[in-house]
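Omission of a single protein chain aside, the complex is shown with its protein chains in their original locations.
The first chain written gets the first letter, and so on, giving A and B; residue counts start at 1 in each chain.
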Amino acid sequence: MKSRITKLLISSFTTLLLPMQSIKADDISSKTINILMPAPFADSTSYLINEYNTKHKNHKKIKVTRGPLETEAMSDLAISSLLLGNSPYDIVLIDVTWLPKYAKAQWISDLSLWFTKEEAKALASGAKLGNYFEGKLYRWPLVADMGLLYWRKDLMDKPPKTPRELIKISKNLQEKGKVKYGYVWQGRQYEGLSCVFLEVINGFGGNWIDHKGEPNLNTKNSYKAVSWLKELITEGISPKSVTNFSEPEALQIFESGEAAFMRNWPYAWAELNKDKSKVKGKVGVTVMVAENNNLATATLGSWGFSILSSSKNKLESSTVIKYLTSSSSQNYLFKKYGYTPTNTDVLKDKVLTIKYPILSSLEKGLSVAKPRPQSPLYAQMSDILQRSLSSILTNKSSIDEEMNRANKSTKDIILSAGK
Amino acid sequence: MNYLLLTPAFLLILLVFVLPLIRYSWMSMHSISVITGLDYIPNNGSNWIRLLNDDRFWRDTIQTIRFAAFSVSIEIVLAIIIALLLSQRIKGKGILRTISLLPWALPTTIMALGWRWIFNTPYGPIDQISSLIGFGTLDILSNPDLAWIATVIGDVWKTTPFVALIILAGLQTIPSDLYEAFKMEGGSPLQSFIKITLPLLKPYILLSLVFRLAQAFGVFDLIQVMTGGGPASSTESIAIYAYLNAMRFLDFGYSATIMIASFILLITICLFTWIFYNKLKSKLSI
Partner (left out) sequence: MLLIWSLSPLIWQLYTSLSTPEALTRPLEINEFRWTFDNYKQIFQANPPFVRYLLNSLIVGLSSTILTLAIALPASYSLAKANNKVSKISKIILLASALFPYFLLFLALLEFAREMNFGNNLLALCIPYSALCMPLAVLLLTAAFKDLPNDLEEAARLEGLGLINRLRWILFPLIKPAIASTSILVFLFTWNEYPIALTWISKSELITLPVAIARIAGSSVYSVPYGAYAAATVVGALPLLLIVFIFQKRIVSGLTQGAIKG
């Protein structure tokens, strides 16, 4: 016993002393440009990054840290490194909804020093949104993303424009037995439901959060929007199980030819035109329905690069961002991975549009794209909304009661966070 | 001189246990969020008003209590059975003991991921077996009504050995002549269990009950890794909510409020358990 403990003590002290130098991480931060990206982006940009590292021998090398796949887990990792101070990253790829939070906490720096107004003008109109907070530029977009309405070209001549039309066409097709369901969308209690709702409430002329930062969830237009979503379920236009759908479930049903309409992001286009898809070549893309034409919107979802305030390599970081978001990089990412370009010259490229006709629909969608409420408290607001919508759609409580409650809770959050 | 030796230990405890609670109480009376630029602004208790009106907090409280109540009671019953088995004179007791200890010694995150794989749809063994029998996929982890049961199983698996050891220690303090005497009077093994074993085990059961309740009430790693609180927040515990408020919503004032509130709730629950348990036991043993 005695010798065992003495041995343990001695060995522990030596193990403590030996790696002393390795206890503090090697200070790589000044030798490389460190980027934190969610895993899918780290994979899709790896070719571009290799190219940069081999071409620019005298520049600092780019080192990419593969973050988690899930958006929320990725945010956790970025935030915990920022809260602790001395973040090891120079650049973080951030989601459009995080920007106000990061900017308000002063974690990311104003990019206007390195990105000129002319460069900002070259961005497509929808891609300009969601990069600014309180008038300052904090993010440069890598890829644009927006909600789109997919429709079946073989079942109708032109897509519906208003919510009423959508219901009418669906009912008609369902009665004729052409499709099992009219419209599939994302109704599970998660962020996707907030995205769906934003398009619908705007389509009915309402607002989630108004320009003064006050919630408008208990207004007449909001009521109309929720009623419409609920009607879709009660009238059998959407399956009951839509309340448990996220993107893949909706895609699965639409892909198998069982639905006339689907709300989804641009990535669905490539999936729907694969050989295994039953609707290959029969799908059209348009913007979401709205009570009148001016109200149609597409929820903006996009990822972009921000430079951390703590970075010591800001100038070089901006060069790296410019390289990764250049028109030629965007061209590559669109062709290889279907990423929606953010630069107007790629989005409107005539040669590219002839080869990939979807590009013009994407451009149209992006032109009406609208960001979700740009508040540092967005995550909580969205959570409240999702809960209320979910309990309305699953018949747990009435529209009036829930939307009033959601409106009040949103106000409470704004109050207790110290507005 | 002697008390001087005590100081470092108690200073450390003061630093890590007491100061945070004082700090949280103070924070709970301020707005400290991303909106305030992470500065401290007194807000006259609006955190507390928000807490009282916060459905999510109360739903999480109920879910946490449900988790704690189910897992702790199952653990204690199982642990008593295991302890009784282990106290028998059987071959290979040492190995048996070692093996039953394993789940407790492994990091929670490791086994939480293990369980996630076991409950995976459609490749995990549970779903595989159920489709073989013809029940189809169960999809437990994405079903809001069932997912919490999976977390209870994970917790029971991990901590039962620990409770069993404490109860085993209790069993070993019971002198065997007590049982002999009872047998002479013609008592059955079941009667002797109720009349002798249970009453004498009381302090050990109570100890593990309170300890496990407190730990289960603060459950974090297991749920964070196994379900992340989902689906649709159906497995979210108070600890997860407090974590989200701090690390994801950057609302530290509110996060601190939740922690203080859960601390108060926990003390209340422990007191109630204590009283309830004493009443129950005094009825049983006399």
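Simple rule for what comes next: a contact is a pair of C-beta atoms (placed from the backbone, for glycine too) under 8 Å apart; a residue touches a chain by one contact, two chains touch by 3 or more.
Remember, predicted model here, so these are calculated numbers, not experimental data.
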Candidate in contact with the missing chain, chosen from B:52, B:102, B:181 or B:271: B:102
Absent-chain contact - pick from B:53, B:137 or B:172: B:172
On subunit B, residues whose C-beta touches the chain left out of the figure: 1-6, 8-10, 12-13, 15-17, 19-20, 23-24, 82, 85, 94, 96-103, 105-111, 113-118, 120, 123-125, 128, 132, 157, 161-162, 165-166, 168-170, 172-173, 204, 207-208, 210-211, 214-215, 217-221, 224-225, 239, 242-243, 246-247, 252, 255-256, 259, 262-263, 266
Where the missing chain touches subunit A, by residue: 1-2, 4-5, 8-9, 12-13, 15-16, 19, 23-26, 39-40, 43, 65-70, 73, 77, 80-81, 83-88
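Everything that follows uses one rule, which is that only the chains that are shown with their structure count from here on.
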Centroid spacing, where centroids are CA-atom means, of subunit A and subunit B in whole angstrom: 37
Contacting residues of subunit B [partner subunit A, same complex]: 31-38, 41, 43, 46-47, 49-50, 53-56, 228, 231-233, 247-251, 253-254
In the complex with subunit B, residue positions of subunit A that touch it: 72-73, 75-76, 79-80, 83, 101, 104-106, 188-190, 376-377, 379-380, 383, 387, 390, 405, 408-409, 412-419
